[in-house]
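Only one protein chain is missing from this complex, and each of the others stays in its spot.
Labels run A and B following the written order; every chain starts at residue 1.
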Amino acid sequence: MGEAKVPSRTADLLETILGVAALVGGLTALWLAFVHAPVEASMGLIQRTLYLHVPAAATAFLGFATVFVASCMFLRTGRVWWDHLAAAAAELGVLFSTVVLVSGPLWAKPIWGTYWRWEPRLTAMLILCATYAAYLMLRHYGGRTDGCQRAAAVFGIFAFANIPAVYFSARLWAASQQLHPQHVQLEPRMRLALGVSTVASALLFVCLLDIGVRLQQLADRVAGLEESADTAEALEGAATDAI
Amino acid sequence: MQSSGCENMEYLAMAFGAAWLLLGGFLGLLWRRERRLRRRIEHLTAGCAQAGQTEDADGAKTSVSR
Partner (left out) sequence: MKGWWSCMLAVLERDLRAECRAKERLGPMAFFLASTLLVFCFSLGPSVAGLDGAGAGVLWSSFVLASVLGLNRSFAEERENACLDALLLAPADRGAVFTGKMLANFAALACIQAAALPAFAVLFNLDLGRVWLRLLGVFLLGGAALSAVGTLFAALSSSLRLRETLLPVLLLPVAVPVLIAATDATSVVLTGGQLGDCVSCLAVLAVAWLVFYTLAIMLIDRVLEE
């Protein structure tokens, strides 16, 4: 079992800076998205969902990539911290991909008339959301053993390696449903809003990741305490029997 | 397809609202998890302290009986 990292003053300071940065970034992004950026000509107001949908998708991928790297590092070094990172990142990956899957249809309804069309990119995101949800089920139901951690790491690597196949096959499958805006020319103000939104989303991701890792460490500590409590009980029972 | 601004406002609000709800729900989940874990830790450390005390008492008894 890895030792719990004792929070140092520097770590606390960094955390606070990160939190403040995320908050400031978020507020700036909101202002830019709703006030500064102009209304788009063809789609109207609903186009502003872009500043939610695209950053969420980018952050979801950031999460998936983090799971991959953390899984590889865990298998290579065996340090439990990497395992905690993978678990926390997977949760965030599922969260952000859910945001994508919710904002997509709500964008689609006024534009294309239906909530869900088996459109390649959204379909691929759905498959990936399901894959990482399966990862979370593995962690939750697989037990708290070393074997489960290793199994989760292996699955995390497979899930990430599968991503190109997912995208390719979704395109293959739903090529007729291609409606997603492909390469859109954005005005500079819109590009700024989009960029800041993406950065703010990434900052939020890192903050939540930090919290998630700490909670995993806490859970580990509880598991350790429970184990020693069980052992103490067993010893006590043996001692009272002896008496 | 040109849609009226008011209609789109609804969907825009729903989209952002849903995103905030998801984020808020997730933060709530994390908060509940932390509370539950900290309560477990308190309970377990208190239990260990108690067990330590009873052990000492038993130890004292056996040494006296000897």
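Here, a contact is a pair of C-beta atoms (placed from the backbone, for glycine too) under 8 Å apart; a residue touches a chain by one contact, two chains touch by 3 or more.
What you are looking at is a predicted structure, and each value in this text was computed from that prediction instead of being measured.
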| item | value |
| --- | --- |
| Visible chains that the absent chain touches, using the contact criterion stated earlier | A |
| Contact with the hidden chain (one of A:148, A:186, A:199 or A:225) | A:148 |
| Contact residue for the chain not shown (choose from A:54, A:127 or A:206) | A:127 |
| Residues of chain A (touch criterion as defined above) contacting the omitted chain | 75, 127, 130-131, 133-134, 137-138, 141-143, 145, 147-148, 150-151, 153-155, 157-159, 161-162, 165-166, 168-170, 172-173 |
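In this section, only the chains that are shown with their structure count from here on.
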| item | value |
| --- | --- |
| Gap in Å, rounded to a whole number, between the CA centres of chain B and chain A | 19 |
| Sites on chain A touched by chain B in the complex | 42-46, 48-49, 52-53, 56, 91, 95, 98-99, 102-103, 106-107, 109-113, 208, 211-212, 215, 218-219, 221-222, 225-226, 228-229, 232-233, 236, 239-240, 243 |
| For the chain B and chain A complex, residues of the former touching the latter | 1-3, 5, 7-9, 11-12, 14-16, 18-19, 22-23, 26, 30, 33-34, 37-38, 40-41, 44-45, 47-48, 51, 54-55, 58, 62 |
